[in-house]
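After this line comes chain A, so read on.
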Amino acid sequence: MSRGAPYLSAALGISWRSLHNVFTTPALLIPALVFPLFFLAAFAGGLSAVAETPGFDYPNGYTTFIFGFVLLQASALGGVFTGFSIAADFERGMGRRMLLATRRRTAIVLAYLLTAAVRVFVTWTVVTVVALLAGLTVGGNATEVAGLYLLSLTVNVIALLFAAGIALRLRTLQAGPLMQFPIFMLLFMTPVYVPQALLAGWIAGAAELNPLTLILNTNRDLLAGLPAEIALTYGVAFGLIALLAAWAVTGMRRAEAAG
Partner candidate 1 sequence: MQAAADNSIEASGLERKFKNGPLAVAGIDLRVEPGEIYGFLGPNGAGKSTTVHMLTTLLPPSGGSARVAGHDVVREGPAVRAAIGAALQEAALDPHLTAREHMRLQTALHGLPRAERVRRGDALIERVGLGDAADRKVGGYSGGMRRRLDLALALVHGPRVLFLDEPTTGLDPQSRAALWDEVARLARDEGVTVFLTTQYLEEADHLAERVGIIDDGRIVAEGTPAALKAEIGRPSVEAEPVEPEQAGGVLGVLERFGEPVPGADGAVAVRLEGGPECLTDVIRALDGEGLRVANLQLHAPSLDDVFLEKTGRHLEGAGEEPGTAEHELAESPA
Partner candidate 2 sequence: MNAAAATLRGSPLPTQVGTLAGRSVLRTLRQPAMIVPSIVFPLFLLAVNSAGLDAATNIPGFPTDSYLTFALAFPFVQGALFATMNCGQSLAEDIENGFFNRLALTPMRGSALIAGQLGGLVAIGLLQATVYLAVGLLAGGEMASGALGVPVLFALSILISIGFGGIGMFMAIRSGSGETVQGTFPLLFVLLFFSSISLPRDLIEQQWFQTVATINPVSYLIEGIRSLFVVGWDAEALALAFAIAAALIAIAISVAALSLRERLVRT
C-alpha cells in the first residue's frame, strides 16, 4: 500500500500545482502585482511634499522612503493571498487529496511557503523595476540589499503562516477578511508616511509596540545604507516565524482531524 509521496517531492508537487494555478489565472496574479504599484504611485506621487516636513531626515528621498513600506506591504499581502489559495483548495476538496497523498502533512505547509516565496519574488521584481524607474535611490551595498530582501521574505513567511493557520482551521474563502484585515491593520499601524520620530499620539504608541515597525525601519535603513538593528530585527522576525509556525502546524492538525 502506498505510504504517500516523500516529503520534498510532495512539497514541490503541491507547490508546482499552486503556482501553475496562479500564473495561469490573471484574476489571481494581477492584484498581487497591481496593489503594491498602486500604493507606490499614490503615496510617492501624492505625498512627496511630506518630505519637506521639519524633522523628516531620511536621506534618500520620499520615493525610497515609501518603497520601504511598499516592499513590506507586498511581502505581507503576498503571504495573505497564498493563504486565500489554501482556503480555496480546502474548500473545494483539493485539500483532502493533498492530505491523502502526503506521508507527513507538514509538507503541505512547506509547499505553500515555497509558493508564496516564488509569487513574492515575481512581485518584488516588478515593483523594484518600476520603483527604480520612478526614482528609487539605493544607498545600501549588495549585502545590505540582500539583507533587505531576505528580511522581506521573513515578512512573507510570517504573513503566510498567520493566514495558513486561519485557512486550515476554517477551510473556506469566507475567512478571507479574517486573514487580510489584521495584516492590513498591522501594516498601517507602522510609520507609513513619516519617520517614527515624527509620529505623535496614539499611533506613536501603537507603532512602538508593533513588530512590523522594527522591520519597516530596518528595511528603510538597509535601503539607505544607514546603520540598522539587524540582529534585533531578524531575532524578532524569526521569533514570530517560530510562533506562527506552531499556529500553522496546529491548523494543519485540525484540518487532518476534520478529514
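Behind the choice of candidates: all candidates are chains of the complex that A comes from, given by their letters.
Following the convention adopted for this analysis, contacts are C-beta pairs under 8 Å (C-beta built on N, C-alpha and C of every residue); 3 or more make two chains touch, one makes a residue touch a chain; residues count from 1.
None of the values given here were measured: they were computed from a predicted structure.
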Touching candidate for chain A, same complex, options 1 or 2: 2
Contact set on chain A toward candidate 2 in their complex: 31, 34-35, 38, 41-42, 44-50, 52-56, 177, 185, 188-189, 191-194, 198-204
